[in-house]
Every structure is written in structure tokens, then in C-alpha cells.
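A single structure is presented below for examination.
With one protein chain removed, the remaining protein chains of the complex are shown where they sit.
Per-chain numbering from 1; labels A, B and C assigned in written order.
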């Protein structure tokens, strides 16, 4: 495989991030397989044409089935709303296309499993968009855990705090509707935390959760783009059918204790995606709003100079950093996607499964649903039940 | 009541903090009723005599019953280990003495209730040592919540992280033995978080928890002072009978969601007693390791300059601050006790109940035990059950 | 002018940043005039050909005179080493090409003035690469100063701290040779601080400085790329002829006091480009290692909640932010260049001079040289002398 011909469905927030990643990869990672931005798919011909021009796609289609049917496409990139992931993925797998799907993989665990099975049976490559794994600072955390430099893990605590829908007049967008989004803060934000937990600490054994919808009705949205939307106070109102906040406790298979919180009602937090890991030999802390930094503590430091170090993950010793700028020159949110596409193309060239893939999507979905069940049934739920 | 004649039982970590508070109060708060440090009580005559000389107590006794029997004492200050709180408090109440008791009030909720009842029946003043309420930054948080400047409260999350017993060879001290300490991180650290939650957000409706003892056996301690201790690797080992870490979720009566974590296994955290409150109009964050600071966010700030403010609570606008040093000159841990004694003496003079008192101790104990029950029975427990 | 056909000279650190900016601009700022990456110039045919392929340039030339002679080029982008800026810029102006030149404009003030005069006489557009102006957080600082929200400015203090040549065995690269680089930390790092001072506070009236070369001899470099280089301990040594650190005091025309420090010997600082401004109504602080943040203080805040706010300049209220990602999703170093090219293309379309331009380069050079003179003559030097 010398090149990767991509057909992408969706071109809003995630679509823009993916497009930028495909386009930028060859410049900073010239050794990587080069993605071809073959065709962009959207239902509105005019809008998708304009988007394709802006984002750098060679062609457009308005029906995703046509996209999948094309011979000149190797990979289907799915970043349409979550409710259509499954149908597209199944069709893509059937057509023998590799699949890169945004998270959450599907609206339900059973859908997610079906997608995984389809991809495995079709022997296509599959990847899921847990992009935060690809921050250099997160990679450093992974390296410290995996190499044993933090020792046995005792605690993982994580929170993803946002405040974008706190205004009760913020309109009822698709992300607030269960039938399209699947869930609210839980699936949107918590899913990232769960994946980071899996990545950094390992499997979760059991969970118990709690959730709340603070604002139960909102004016129906008239227009939305990315995370922003327009509405009017006089618009008719509809029910918010997803959670505004979901918290849960978890016990990991390795005995570590976990605490998770996802909320869209934390005033002052635009996007605080943060975790801390405490091990027997040291600790690390991460906050996505300062995504170039990892705070690191080692018990073994000399006793008069023990303290959390603010490590700026921009040195040659840090993954991806040398491809970018000199030490101290930071990168941003979008770079996580570029590194993600690097992994995707490397895996394809090396004929191995990309990381993270649909298995990780299924695992994440199992925890998401176990938490929901634990909330519904007000009891601890083991993941193995699911 | 013109003066407050104090008899104190215990003279280690807390005893030192209390002594310093009694001694220092008149210098910085000259308007306050002046405490007389009448007698110090400890079982070892030589040791208590030395302590009294150092800490500034006029007399010593070796049997707390003698202390309570004295006519020249108005207040009994109990900072002996938790397992003797009840017996002393009951006797003190019976003798008509006011009582200032360190937390936790007792080892069990029923004991705590008995103590409250005894104090109320005896019509003595009673106070409990939740000293963190008395940080100027915490007082500021209280003021912002109470005045409505944070709006309706959605979230309270709190963690008290320490690392002092992470070394598996750290000896088995009384704080690690259930029969003396009642519980481990939960009662020692979590109790403070619960009290802050009560103080800042209000009553808790229901809880569910999880706990763990990571190191199950330790060498028996040969000697201990405050939080430090000496042991040897060859010492016989005994079981750790308290929790190393306890986490729980809570739903407040007012609808807010709470998350609590207390652990002694968070490497790099000497004493991170931290909370965050998110309301509909703003948020606050506190970390005791930077106890002079409160981070404050208001939704109503102009849109281009919204952000958490680092407020140094040392200005005349901040409670207690003017009694101390000019703005920007910080105070420390011990000052929380001085402010606590200020409240105690002011309440006595004003013939009102000090805040916090045994009712708060009982409320805290109810939550502590509800969490323990929720752990034992693996289910949500309502506080009203207790 | 509908398009901007660019010919660029140089393709290392800055060349990569510029290429990325030209390439990325249309995707995120689709309204902007679109740059065409027409030709890349470098002396080594093979290397420049490879670079052009990687960076996205359509053609290559090996002699910059040929580049300037081409009809199909509107703008010459000069990011070759500083010692050749002048000759190229003069030729480009003569040929009627617009010019975008990296800083420092030239090795001497008289050269810089000659370049400005040439560009003005030729009536071509000219811009200089002071990219830090284009951080959204810096733009916010500018807005706060300019709108009067900080009041009268009393203090500007700035430091650009790096540590990349602290190792005495780091080789003697061109940036450490006066005849190529002009100066060391002063022209490389201090120049950025001076430009920010001009931009944010205004003209400097007089200066006095101090400098030092801590490591006076180094092994001659065998190879260098960007800021990194290879050498060997056994390599012959040559003298370092530039400053490792330069500090100076300044008095601004408006009465503000300035303090500047540029050094490559600040252990732990990879690239701390930081400033603080104190005005009669408030203050701002910036640190490039956290380039998405501006700390902002207002005297007018209510007296119990005064404190520096950590403003994350990623909201729609912040310049450029809406073109990128949702609030809380940060951008990086390279984005300053994209915003710089946006200004360049907008200015060309609006037929106005881009900001900053050669006049700013000359002003900066005047201060740089005034500082050097003040060091040589050990006296205060007024900028008007220069």
C-alpha cells in the first residue's frame, strides 16, 4: 500500500480537524504514507462543494453509499453524527474499505459490537477517533506507566469539564438529543476519559454512576455549526434528553480505584480534560487546556527537592515533538489528529491494526452502558455483565 | 462571661495547634475574650509537665476526670485520640463544662449523637474542630455561595490527598487501627471534605462509596508523634484495619452532585485538601497547599476577559485578614485554629452556639457511616436512613 | 490583486513555519486572499527539491536572483540567514516585488534603513516577521492597552529565556557567529521583546544595557538544522562572537519604565518569552510557553474578588479564535505565522501597509544598536541618537 485514498463523510468540527490532519501530515511527517483527499460526502450539494474547496478535497458526493461504492477510495472516514455511524460502517466493511470512525463508535454497545464484528470479518483496518491519546504529554504519561516508572497504580481520577450549555437559553442542538447523540456529557466527554483510563491504567472491572440533566427544556435550535448554535428566546421548546453531567466510580481489574466526572455545567471550564494517576512510585497530572504539559512526581527524588515537575512535552525526548518545532514551542488541539492519522497510515503500511480501534470503541461503549445501567438500577455493575 | 478558663486533654499535633491558638488570640484579636490556659492533661506526668511548660499551660493533671472536676475550668478541649472523645465529652457535659472537641466527634454515629444529646441537655456550649472552615479563602467561598454570587450550585467536587503512609514499611500507628481511629482516610481526611460540603453546599441526601486498603500489613510502630512515627523492618507486623482510600458520590438535597475522595496514597500530595464548586453564575476552587488563595470565576465577566481569578485572601475585604499582616503577606495552617478559637470565644460571649458544633459533628458522622454502609452493602444509602 | 504568488528563500525552521502558514491559511481563513506557493529557493539543488516536495512548493530555483527575476512571483519571502537579508531585499524592491522578511531585518541599523528606503521608493509592500504579535493572547493584551482598559502604562518588563546552548560542548553554529547572525540572544530573542514593547507600549526614549558571553569558545559545528546541531568534542574550537545574554533598562517616550532580558543560559526555560504590563487600571502577563493564556488584572474588580484572571484566549471574543476550534481547544506556535500571513494578504488586498513592516524592523534595529552602543560606551543612549 503506497497511498491512502480517503473518502470522508461529514465536514463540520471533526471533519475540519480530520481534513487538516490529512493535509498536514506529509509536510511534518514526510516518511509517512501520504493520504489522498479523494472525496468528501455531505447531503447538501452546495454546502459540501464549498467545504471541499475550503478543506482541500478533490471531489464531492451527496450520498454516502456512492462514496462507499467508489473504486478509488481505500478508507472511509466517518465523522457524521453518531446515529449514522453504524449503518455507514457496516456498508464500508462490506465493501472492503478501511474505516476510521469518530467516537462514540455507536449509540449502543450492541451496535458497536456489530460494527467491530463486521470490520473483523471483512478483514479491513479499523480505527476510532480517541484523539487525546495522541497528545505528546499523554504519550509521556503512557510511557511512564508502561515502563513501570510510576510503579503499581493506585488511583486514576479524571474529569472533563465544560460550560458551553450552561445558559438555559442555549438552544436544543443535536448533541442534546438522545436519539442522535446517544448520550450527553457521558458519551461526548466521559467517553474520552474512559478511553484514557483503558489506555493508561487498563480494564475496568465494575462501575457505579450518577447523572443529572440540570436544564430540562430548551428552545429548539435554528442553526448549528460545530459546538455553537443559534436560537431565539421565542422559539418553541423541546426536552433535553441527554445528561448534562455524569459521574461514576470504578474499580479497575488491577485493583486501582477510579473516579470519573463529565459535565457541561462547570462554569469557567471551557474544556478541562484532566486526569491524574497516582502510583506507588510516582504520579502524573494532565490538563488538556495546557496540553503541552505533564506534571510528573517521583517518590525517588532527593528528599529536599521532591515536587511535581512541570514537563513541557516539546523536547526531542517526547513523542512527535521533533517533527514540529524547537523545544518550548508548543502545539495545539489539531495536532492530536495529525498524530492520529500518522498512526493510521503507519499501521496500514505495517499491515497491523491501528491503535485505538473498534475493539477500544466497544470497550469504551461497554463501560458507558454499564454506567448507564448502574444509574438506572442504582447498583454496581460489572463490565463483564454487559 | 469575661474570661475562658481552658483545660485541655492531649498535647500532640492538635494539642500544639490549639495551645498556639489560645496563646496567640489576644495578640491579634484584642477585642476577643481572653482564654486562660489553666491546665493540661496527659497520662504521663513527666511528659505532660514538659509539654505544659513548652506550650504555656499553667498547671497539669494526669487524669482527665480530675480536670473535669476542677472548679477553675470553663471549657474542656478534647484532642486525645478519637476513641476516648465520647467518654470525656459525656463527663464534661455532666459537669457543666463547655466542650471543644477535635474531629471526628466519635467513632460511631450513635456515640456522636449521644455526645450531642448530652451537651444539649447540659446546656453547655459545644464546638467541633473542623478548622478548614476558618481559612480566609474558605470564608470567601462561603460568602460567595451564600450571597448568591455563584448562583444555583450544580457541582461540588473535593479531594483530600496525602502520601504519608505510602511506604509499605511505614509503621502501624494508631491512625491505622480501626478500634482507635474509627476509620482511616475516610474519617481523618474525608470528614473535613464532608464538613466543607455541608458548610458550603448544604445537606447531603444520599451517597455511594468505594474504599481500599492497599497495604494490608505493616510493622508495628515503636513510637509516634503527630503524623510521624518510627518503626523497624524487623518489627512484628499487624493488620491495617482502616481504609487507605475512600471515594464516594453524593447527591445533595438541593440537587447538586458531589464527588469526594480521601486517600493517603497519592504520591506527591503532602496535604492537598481541595474542592471546587460550580454554580450557575460562577465557580470557586480551593487547595489547602495554597490556602491563602481562592480561584474565582464569574460568568458575568466581560466576554473577552473571562477566566479564573487567583484571589489572595489577604486584603481587608477578606475575613480575619486585617488582624494579620498587610495585603499579600500570607498566613499558615495554624491560623485556622486561631480563627476557630475566635469563633468559640465570640459565641460564648454572645451566648450563642459556636459554629461548627456537635450538630455538625453528628451530621458529618452520619455521612461517614452512610458511606461505610453503602460500601458494605454495595448500594446507595440515604442519609435519612442513618 | 486576486492571488499572491510567493517565492521563498530559505526552508529550515522559519521556512517550514512560513510554508505551513501559506498552505493552511485558505482552509481556516477562506475569505483571505489565497497564497500560491510558486517557487522555493535554496543553493543546494537536491536539498531544495526535496524540501519543496515536502513543504508544498511548485517549483525550485537555486539562485535567488533568478527567483526575483521571475514574472510569476508577487512576493519574495526572505528567511535565509540574517546576513543576506539586505542584498535580497534591495534586489526584490528594485524588481517591484512585495517583501516579507524574517527578523532581524538586517545586521545593522544602516542596512535596515536602506532596506526600508528601497521598499518605500519602490512602493512595494513590506512586512517583517515579528510573529509573536499574532498570538491571540498578545492581541488581547494589545486590545486592553489600546482601549484604555489598563489605564496609563507604568511598567513593561519582558524576558525571553532559553537554555539551548548551555552545554559548553554545544557546537559553534551560525547563530553564535556575529558576522552571520549580527548578535546572539539580543538580536534573536531580545528583538522580539523590543517589538512587543513597541507594539504594546510605544516608542522607547533611551536605553542602557549589559551583556555577557558565558562560554567563549565552542567546537565548530559539523551540521545544523533549525536550532539543533551536531558536533564532536574533538572538533577544532572557535570563538563565540555573539552575546549569550543581554539585559537592558529602558525609558519609554510615554514615561513608562522598561526592563528587558534575553538569554540562552536560563536552565529549565526552553522558550519562556514573557512580558508583563502594569498600568494605572490593571495589568497583563503573558508567557509564550502557555501562549493561549493571558493573565489579566483590573483594579476595578470588586474588592473581595480581585486577582489575576487566567484568560484562555480561545473564545469567540478573541481575535482569530473562531476560525479555529471551540473554546478551550488551544492552538500552537505555528498559528502565529498563519495569522501573520493573514495580515499580509489582507493588507495587500486592502492596499495598505502590512503590520508590522520594515519601519518596525528599523525601529527595532535602532533599539538593538542603541543597547549595543550603551554597552560599549557604558552610558545611557537615546534612540534619537541612532
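Methods note: a contact is a pair of C-beta atoms (placed from the backbone, for glycine too) under 8 Å apart; a residue touches a chain by one contact, two chains touch by 3 or more.
Because the structure is predicted, anything quoted here is derived from the model rather than measured.
J.: Touching the absent chain in the whole complex: find that residue among C:69, C:249 or C:353.
T.: Residue touching the absent chain, from the options given: C:249.
J.: Of the listed residues A:65, A:94 or A:143, which contacts the missing chain in the full complex?
T.: Among A:65, A:94 or A:143, only A:143 touches the chain that is not shown.
J.: Pick out which of A:47, A:253 or A:317 touches the chain that's been left out of the picture.
T.: Considering all chains, including the one not shown, the answer is A:317.
J.: Going by the contact rule already stated, which one of B:3, B:54 or B:300 would touch the omitted chain in the full complex?
T.: In the full complex, the listed residue that touches the missing chain is B:54.
J.: Please give every residue of chain B in contact with the chain that is not shown.
T.: Here the touching residues of chain B are 13, 16-17, 19-20, 23-24, 26-27, 30, 54-56, 162, 164, 226-228, 269-272, 288-292, 312, 314-316, 324-335.
J.: Pick out the residues on chain A that sit against the missing chain.
T.: 140, 143-144, 295-296, 298, 301, 303-312, 315-318
J.: Since one chain has been left out of the picture, which residues of chain C touch it in the full complex?
T.: Spelled out for chain C, the touching residues are 150, 154-155, 157, 159, 161, 166, 208-210, 212, 214, 245, 247-249, 251, 255, 257, 259, 261, 263, 265-269, 276, 278-283, 297, 299, 306-308, 378-380.
Everything that follows uses one rule, which is that only the chains that are shown with their structure count from here on.
J.: Could you work out which chain's C-alpha centre is the most distant one from the centre of chain B?
T.: Farthest by centroid: C.
J.: Any idea how many Å lie between the Cα centroids of chain A and chain C?
T.: From the centre of chain A to the centre of chain C is 35 Å.
J.: Rounded to a whole Å, what is the gap between the Cα centroids of chain B and chain C?
T.: 54
J.: Would you mind pulling out the distance in Å between where the CA atoms of chain A average out and where those of chain B do?
T.: Chain centroid spacing, chain A to chain B, equals 41 Å.
J.: Considering chain C alone, which of its residues make contact with at least two other chains?
T.: As it turns out, chain C has residues touching two or more other chains at 312, 315-316.
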